[in-house]
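What you see is the complex with one protein chain gone and the rest in place.
A, B and C are the chain letters, set down in written order, and residue numbers restart from 1 in every chain.
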Amino acid sequence: RYGYFGKDKPEVVKLLFCNVSGCLTDGQIYMSANGEEMVSINTRDQAGIEMLKKGDVEVILIEKDSITEALAAKLSKRMSCELLHNMDDKLKKVQELMEEKRLEWKEVAYLGNDEPDINCLELAGLSAVPLDAPTVALNQAKYICRNAAGHGAVREFAEHILLLKKKARSQMEQDRIGRNNF
Amino acid sequence: RYGYFGKDKPEVVKLLFCNVSGCLTDGQIYMSANGEEMVSINTRDQAGIEMLKKGDVEVILIEKDSITEALAAKLSKRMSCELLHNMDDKLKKVQELMEEKRLEWKEVAYLGNDEPDINCLELAGLSAVPLDAPTVALNQAKYICRNAAGHGAVREFAEHILLLKKKARSQMEQDRIGRNNF
Amino acid sequence: RYGYFGKDKPEVVKLLFCNVSGCLTDGQIYMSANGEEMVSINTRDQAGIEMLKKGDVEVILIEKDSITEALAAKLSKRMSCELLHNMDDKLKKVQELMEEKRLEWKEVAYLGNDEPDINCLELAGLSAVPLDAPTVALNQAKYICRNAAGHGAVREFAEHILLLKKKARSQMEQDRIGRNNF
Partner (left out) sequence: RYGYFGKDKPEVVKLLFCNVSGCLTDGQIYMSANGEEMVSINTRDQAGIEMLKKGDVEVILIEKDSITEALAAKLSKRMSCELLHNMDDKLKKVQELMEEKRLEWKEVAYLGNDEPDINCLELAGLSAVPLDAPTVALNQAKYICRNAAGHGAVREFAEHILLLKKKARSQMEQDRIGRNNF
């Protein structure tokens, strides 16, 4: 009757999938007639990714095709994160990776922003969209960031994930004490 | 007395004319002393253009002269859209194209943002301006986007066009059923 | 007792002095380790400058030293406007130019944004600051734009100047009719 005898442990996120264009960046692509395309990221979001890694949450960046392979490689290196390019069918690729890593949806967080993300937004244990995401994505997210894409949304979701992890751990600890003292 | 006997079918947009500077871009031109000029587009707007094409709406980008011919060509390729440069008299060029494609104004949507657009904004079956357009254009548009130029206005108008198309089709279907069942 | 017998004609602006950094641009200077510095302007503001020229208002861009001489030259050419660089003592230079052009303060409009502009903001017949100007300049301007620097403030002030010109002309016309009919 007391504690969590035989129940699943509260879900704790172990992996975050994070869109590049429209989540890590604000979706702006800067271009000139002959020069390379340019995007921007925010150091606050970079700090958020570092916080997650320190908190034992792996971060994998995902991207369909809005940026070139070369720019994707640069971003991957800059953020010290794996980056999966050409994600045509996000759900399929995400599920393959989850199987490989033996993870369940409740252990996965997902930050997306548009139509190709809605399946993952619905299935992931934790999911979020930046404040300025199109309606189709806003409707599927479990958490809507107060910050816009490329300007703090990743950081905000990172803090949210870590706060929930902390709460889950403290709950587990409380339950353990409860069991021992009973 | 019932249904649409002999009436025109509800208008369905087949072509969108979309300004580049101040609609697809936010109007910012980045420049250095000797380098090429740079503009930015948003992946969300690019997704909106792709949605229109999938929904059988052709998209033609138009531009007066704020960007160079070379940059216009780059944008055209990037967005996979025809782009008409040096549109001095927009109304005249738009009407020529409409004749060529045998389209009426009610089948045309127009996204503009300033004084040279007001004739087309008034005549087009559907017309819109970004939230931050000058007053002279705001006054003529049938729809004012909640999103600013270069940051989602194109996407928002695309969704608006497709929603109306869907409604019109469903109305036509209902009328057909109505006629058949009568 | 009726009309404007012997009075000065209502003031009509013939010249606009417009700051570059913080008025025509948003004040952002983009820089890399070895590359050229970059700024941005908005096509809406460029259209505002063209409107003024068509309305017989000369536009002179002024700049202290936030951008290089080479970038200033590029901007001058891009906007088709004279640009005065290294304006250390803005009041003195502006007054010299006014004498040269035989203009009085009531014929001069001034768009500024910071401490070095406050004398001119106070003396000019019409004066304005962008919405986001520092308080010291906001306090001296006769008109505070609803648009921010580099994102429509020049356009807005141009429309304001042209509207007042139109009003002044219509007043003069009315007075002339009044005198003739009396």
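By definition in this document, a contact is a pair of C-beta atoms (placed from the backbone, for glycine too) under 8 Å apart; a residue touches a chain by one contact, two chains touch by 3 or more.
Please read all numbers here as calculations on a predicted model, not as lab measurements.
Looking at the complete complex, one finds that the omitted chain is in touch with A, C.
Considering the whole complex, the residue from A:37, A:58, A:122 or A:175 that touches the absent chain is A:37. Contact with the chain not shown here comes from a single listed residue; of C:69, C:82, C:96 or C:115, that residue is C:115. Summarising the interface, chain A meets the missing chain with residues 30, 35-44, 46-47, 68, 70-71, 73-75, 78, 150-152, 155, 159. On the side of chain C, the interface with the absent chain consists of residues 21-22, 26-35, 38, 66, 113-115, 132, 134-135, using the contact rule stated above.
We take it that only the chains that are shown with their structure count from here on.
We define each chain's centre as the mean of its Cα atoms; on that basis chain A and chain B are separated by 34 Å. Taking each chain's centre as the mean of its C-alpha atoms, chain A lies 48 Å from chain C.
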